[in-house]
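Complex shown without one protein chain; remaining protein chains in place.
What follows is subunit A.
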Amino acid sequence: MTQENLLTDTQPAAPPRPACAPAEAPRPPRRSTVRRVVRGVRDFVRAQPLGATALVLICLFVLIAILAPVVAPYDPIVQHRRNILEPPSAEFLLGTDDLGRDVLSRAIHGARTSLVIGVMTTLISLALGTAIGVVSGYFGRGLDIVIQRVMDAVQAIPGIVLLLFIAVVLGPSVRNTIIALTVVITPSFNRIARAETLRVRQEPYVEAARATGAGAPRILTRHILPNMIASVFTLGSLIFAGVIIAESALSFLGIGAPPPTPSWGLMLSEGVRYVERAPWLIVVPAIALSIAVFSFNLLGDALRDHLDPRVQRLVVQERRGWWGRRLISRLAPSLAQGAERLESTDTRTGGTGRVPDPPR
């Protein structure tokens, strides 16, 4: 069950069969996959009402981001020079900023910037981190040691410091923000992918595949990857929220997306100067940002609860670690053990609420 599947399930059309393969034996119909996804989503929605709410919010967020030019009343960078710092009115629903730009339109287009950066970063680092983690975990030995030490080192630097460093060195642009965030986040995916690979590698079916003479590429793609990808995707949803925060933090500091780009972080930093005269400049992007982050966190929590408990524990551990605390289990094993125990307690409460009856 993946976040992507959850988000795209509204288009149930089965992918067309390749036209060039008429002589092949009939494949099992693809519809079953779609049906399985639909059923998975239905189960998820029933079991996790909060998660379903988050899912609706996220769909709304994505829709607004995609349809930004249609939904927004004005062009986000056009300056209405006669309406500078105007409070919310019928003409400008959420007011205007110091250059006379419509705040609502900028907030809507800001969703687009966040989504582009969030999706790109999450996908790239997910692919990269998973590939590194799987290879490192499967082949082990010297390769594993070298790769993991480098990953540890990257994670020992607090995320914001490393982000600042890379972003400034590369210069402010959307592309460079994505690169910087990818460097910071990839180790998290590497970590969980490696842990899961180590687990799956010992399963009898992998042994069996190896005994029948399957090569490493086949074992990796057909046996290991499908059996570990769920936890990677769950982590992806939680990390997406972090990416949105980090993106706005960077543009807030003036080293993310460059000025005319509508971005929530940029709007916040531009608004600081007019805190007293025009509070809507702060409040609007702050609320937009918070709701987006909140929904992704909620979805991540719900997905985590919905998956099987073993996956939960790994993801929880990893989530605590995504912002540079990943070394912990190696540097501080007893601390990590304690944390794991506590967090499994936290997981049982679903993080967001429902606490099971305490044992009597």
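Everything that follows uses one rule, which is that a residue touches a chain if its C-beta (ideal position, glycine included) is under 8 Å from a C-beta of that chain, and two chains touch if they have at least 3 such contacts; residues count from 1.
Everything below uses one rule, namely that contacts and distances are computed from a predicted model.
Its record in UniProt calls the unshown chain "Peptide/nickel transport system permease protein", which is the match among "ABC transporter substrate-binding protein", "NADH-quinone oxidoreductase subunit N", "Peptide/nickel transport system permease protein" or "Cell shape-determining protein MreC". Across A:Ala47, A:Ile66, A:Leu93 or A:Val150, the single residue that touches the chain missing here is A:Val150. The hidden chain makes contact, of the residues A:Val168, A:Leu198 or A:Ala214, with A:Val168. Interface note for the absent chain: among A:Ala68, A:Ala193, A:Leu268 or A:Ala302, the touching residue is A:Leu268. In the full complex, subunit A touches the hidden chain at residues 149-150, 152-154, 156-162, 164-166, 168-170, 241, 245, 248-249, 252-253, 255, 268, 271-272, 275-276, 279, 282-283, 286, 289-290, 293-294, 297-298, 320, 323-325, 327-328, 330-335, 337-339, 341-342, 345-346, 348-349, 351-353, 355, 357-360.
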